[in-house]
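Note that one protein chain is taken out, while the other chains of the complex remain in position.
Coming up: chain A.
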Amino acid sequence: MKPVADVVDALWEAALLGDEYRATDVVLDAADERGHETVLLDVVGAVQKRVGQEWAANRISVAQEHAITAINDRAVTALSITRPRREPEHGRVTVACVDGEWHALPARLLAEVLALRGFAVDYLGAQVPTPHLITYLHRTGPDVVALSSSIATRLPVAHSTMTACQATGVPVMVGGAAFGQDGVYARRFGANAWAADARSAADMLLSQTLPAPSPPHQPVDDLPHLADQEYTLVTRTARDLVRSVYRGLEDRVPAMASYTDEQRHHTAEDLAHIVDHLATALYVDDDSLFVDFLSWTGAVLNARGVPAQVLDPALELLSDQLRDFPRAQRMLAQTRLGVQTMN
């Protein structure tokens, strides 16, 4: 048997070349030897993890990321078609992504693994507006909803989606990178369960019945700090903030006058991401979410040959705009310290 790492490399190369035939052959051969679950999680899952790392290191573009994911997705389809059929003997699980989430593959892998383990699975995928999801739950009455989210800025939506699902009486399990290393935000939001990966999610659902959700409540009941309205005000004025920081930067950084349209757009986009992450950090009240995002952004900029210190004037301008917001001030001050010392 080939070592798993070699199979991962083989699938990675096939996906990078856009060669779905080879990708399909690789996973089907591996599935014969090691079984479907191992290939789904330790091969396809591993390749998908590498996609994220390669993108962050500026070795592939977002478009390439999509192309590779599409090949990976077809490999999953091939595995799905050849999956050993079994009658569902456990509960019914609805698997969906939080609306606005574009990374559907982790949820799809979970759906496949749960089906392999004998659950009845309804996979709704990404881009499901929450009202549709709720209607679906009422219509089908599953035992559990599994929600996936990988982008931190979707956390507020993830929270309201969770609360809405729980209000229908269905327990919610969540997973994905957005919920933090050890699922800290899942707990903060009152999820009925959190799983680090698809395998532990399946194990957990097999070994225990999730508790029924508590009576319907308001999302703000889970997060009393939202009473200071910092999140609300920052989100409401997010685009204005980006515009005024952008203008401030034009005054302060003379080089911007000679920027191409593309460079201007990237700058504005980076600012928008910073404001979105600040808002999310205010929502969950976790300074480290914002600090970590900025150090990650700094690393990405470094990888693209831009010194991380360019972020500092933007953070200072943002801080000037948000004078009356103590929590935002605290987060921005910490982040500026980090950025100034980055190399």
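Simple rule for what comes next: a residue touches a chain if its C-beta (ideal position, glycine included) is under 8 Å from a C-beta of that chain, and two chains touch if they have at least 3 such contacts; residues count from 1.
Methods note: contacts and distances are computed from a predicted model.
Asker: Given that one chain of this complex has been left out, which of "Potassium/proton antiporter regulatory subunit, CPA2 family", "Oligopeptide ABC transporter permease protein", "Serine phosphatase RsbU, regulator of sigma subunit" or "Vitamin B12-binding protein" is its protein name according to UniProt?
Answerer: "Serine phosphatase RsbU, regulator of sigma subunit"
Asker: Which listed residue (A:S80, A:T130, A:Q309 or A:Q329) would be found touching the missing chain in the intact complex?
Answerer: In the complete complex, the chain left out is touched by residue A:T130.
Asker: Sort through A:K49, A:H138, A:H225 or A:R252 and give me the one touching the missing partner chain.
Answerer: With A:K49, A:H138, A:H225 or A:R252 as choices, the missing chain is touched by A:H138.
Asker: Looking at A:A167, A:V300 or A:M342, which makes contact with the chain not pictured?
Answerer: In the complete complex, the chain left out is touched by residue A:A167.
Asker: Name every residue on chain A in touch with the hidden partner chain.
Answerer: 18-22, 61-64, 66-67, 69-71, 73-74, 99-100, 102, 127, 129-132, 135, 137-141, 167-169, 215-216, 239-240, 242-243, 246, 262, 265, 268-269, 271-272
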